[in-house]
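Excerpt of the complex: some chains, original placement.
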Amino acid sequence: MATKYSYKYFQVHFPADHAYVAHVEINRADKMNAFFEAMWLELAQLFNQLSTDPSVRAILLTGAGEKAFTAGLDVHAASQGLLSPDSNDSADSARKASHLRRHISSFQDCISAVERCEKPVISAMHGFALGLAIDLSTATDVRICARNTKFAVKEVDIGLAADIGTLSRLPKVVGNNGWVKEVALTARVFGAEEAEKVGFVNAVYEDKKRTVEAGLALAKVMAEKSPVAVQGTKEILNWSRDHSVQDGLRYTTVWNSAALQTKDVSDALLSGIQKRKPTFEKL
Amino acid sequence: MATKYSYKYFQVHFPADHAYVAHVEINRADKMNAFFEAMWLELAQLFNQLSTDPSVRAILLTGAGEKAFTAGLDVHAASQGLLSPDSNDSADSARKASHLRRHISSFQDCISAVERCEKPVISAMHGFALGLAIDLSTATDVRICARNTKFAVKEVDIGLAADIGTLSRLPKVVGNNGWVKEVALTARVFGAEEAEKVGFVNAVYEDKKRTVEAGLALAKVMAEKSPVAVQGTKEILNWSRDHSVQDGLRYTTVWNSAALQTKDVSDALLSGIQKRKPTFEKL
Amino acid sequence: MATKYSYKYFQVHFPADHAYVAHVEINRADKMNAFFEAMWLELAQLFNQLSTDPSVRAILLTGAGEKAFTAGLDVHAASQGLLSPDSNDSADSARKASHLRRHISSFQDCISAVERCEKPVISAMHGFALGLAIDLSTATDVRICARNTKFAVKEVDIGLAADIGTLSRLPKVVGNNGWVKEVALTARVFGAEEAEKVGFVNAVYEDKKRTVEAGLALAKVMAEKSPVAVQGTKEILNWSRDHSVQDGLRYTTVWNSAALQTKDVSDALLSGIQKRKPTFEKL
């Protein structure tokens, strides 16, 4: 299995006792898993592959090493690239703007690959989870973390409004707009407990090890359900977030007009009656 | 009063000391108030009647018996109907899809009758509140529950994405998208305390009896206010949920251009000064 | 500085040790800071001025006196004006409706000036914070309060649906729709603790003095960041609240295509490396 997933900046594991679960690890521990362009391009490629791999039904995303889920953008790399005043050859502001739009769009699109992935994605965070860590984890479906996690919407500290997803997704993840404004406008660090209180993470665990175990266990539960049901649920929830209730209901109707024809329904019902675990065809 | 409300699967009470309050009870205790098609058709008819009945200003919705608010869809009935692979005579997938769309839309529409009802609806839950219980209660305005309530977005366990409202309404009821994703993707049971913590219910009471009393008391408070003000408030909040702030403000303006012409305003102001309870004309 | 800000119903201070922070005080303590028309017209004028004043980077809004942030609409004044049945000379309901629409729109627009203000606004509340206090504070970015604060969405008690912003903004500020419905449909008073629990306020402080100090400290942190970054963050968060994630991402891209050309980015990065506070050009 894992041999299909050969990436430079990400390790993909398939834990033996967690059928259909893929464990993706950001793999640049020596730099606190800080991201530069080659990494987010690879991230998109990886999640596109996972999205349609019938051997995968749920995904866990973690960061290698003890220090950080990810410390965010590799500012050193960025200051020589995107954020460098001299990175575009034109001196014309409008032309610079055009290059910046292309660059930001492409970057956003890579992170959005995690949201577009048809399978549910759980992020299990620890240590530093700054800047891009928020963009990335808000594109996952469920967030959990270790007690030592230090979060920050760091971007205003480097002179910019967060533009890779945080400002668009965080207010729809957390139902406390005042808190979102505060952490985004001050860049202050917040911890695991606060993250749980406002609903940014679903649960807090003692340390990284237990967080990853909990993430795997959660992924396993999702992977044991009908993939037709699970993937439909993710898609409809994402659609509903961005539409009226009326449009959400209609989309659900149309979606389920195909999905309800699956034999997973009768398999699941029968297994329920027979009190055994159902098995489902790949998807 | 109650004689106007003769339904097979629902009891409607008008508690003597709660003027203008209707208490609707799901009345199939022997089957844990599980729903089948005749019931949701009746539910819609009932709430349409309540919606325009001038003797009703607030509604409480509960389930009969000690065991359940509702255990959800009556899977036995459903497996012989909607979810049966042979329920549509055509073997053509597109034609089956067409029949399923009509069926799901009609079912959704029945549950949405609770949301469309012009009067506020409070659901007071206890015992099992599974599957359809979530669809139904998210269509009410306020949810409260007894300490023993067991909730679950149960649908993925029977191989399908919840399609009668939960996936469209729950994320707009509860401001914690990660939690919504978790409970919808795992079908795990959650209790009263967790429901309160995430904001799914407004309050938890010791047992069913006290929950129903609290629901009646809350309905009574709403029923004592100007019905012009209360019904306008429900409508504008539902509209605002699905529109931008700008569109919400404009709709409010147009709504209130008629509503502010009521004499309830001067009656309420005068009563306030005279420190007595106002009475309002029926609506 | 302060001489530029000469208003009748609002005091504007520029605390010496809080560079770029404006402190706006509602200044009608003898009437519990209750609002009438001249006040909200002045409020709009004031926030329009603050919005483009390059000497201002963050704003604190408080109420004068010990009793109230604001007791809301001055009902006495209103009952002689807007809410008076005789305030429009025509007896024709449609013509009255037309006058009411103009009046409500104009009133809403004044309060929306706080939201439109390009600089972040923090409201620090104490004592009574009723009716219009909710409309007003939901138009600010962050809300904090003193332990003694008494909040209420008071409007149904005077026979009307709140129409100056509360019903459109409160559900997008607080991710607990059932709670919003309850307090809006009952007009019941809620305290500081409950306000914090549901996420209406970010924090609660011992008394008014400490609340104001905390508000100033928070404003100071925001005022020390790059104004390009801070003002962009406020704008994008407000846009994202009312749009899909996709539209939010695109707007962010276009916004930052100009904003990222600021030298604040390199100044902030350099200051970070040199571990000193950056200074930023006015905006």
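Order of writing sets the chain letters: A, B and C. Residues in each chain are counted from 1.
Operating definition for what follows: contacts are C-beta pairs under 8 Å (C-beta built on N, C-alpha and C of every residue); 3 or more make two chains touch, one makes a residue touch a chain.
From a predicted model like this one, the values you see are computed outputs, not experimental measurements.
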Worksheet entry | Per this structure file, total copies of the shared sequence (3 shown) | 6
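As a working rule, only the chains that are shown with their structure count from here on.
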Practice prompt. Report same or different for the chain A and chain B interface, where same means the shared residue numbers exceed half of all residue numbers found there.
Written response: different
Fill in: Cα superposition angle of chain B on its copy chain C, in degrees to the nearest 5
120
Fill in: Inter-chain centre distance, chain A versus chain B - centres from mean C-alpha coordinates, in Å
33
Response to the item:
The positions of chain A in contact with two or more other chains are 172, 174-176, 199, 241
Worksheet item: Any idea which chain A residues touch chain B in the complex?
Response: 120, 141-143, 172-176, 199-202, 218, 221-222, 225-226, 228-230, 232-234, 236-237, 240-241, 244-246, 248-250, 252-269, 272, 278, 280
Worksheet, complete the sentence: In the complex, the residues of chain A that touch chain C are 75, 79, 82-83, 85, 93, 96-98, 100-101, 104-105, 108, 112, 115, 155-163, 165, 167-169, 171-172, 174-182, 184-188, 198-199, 241-243
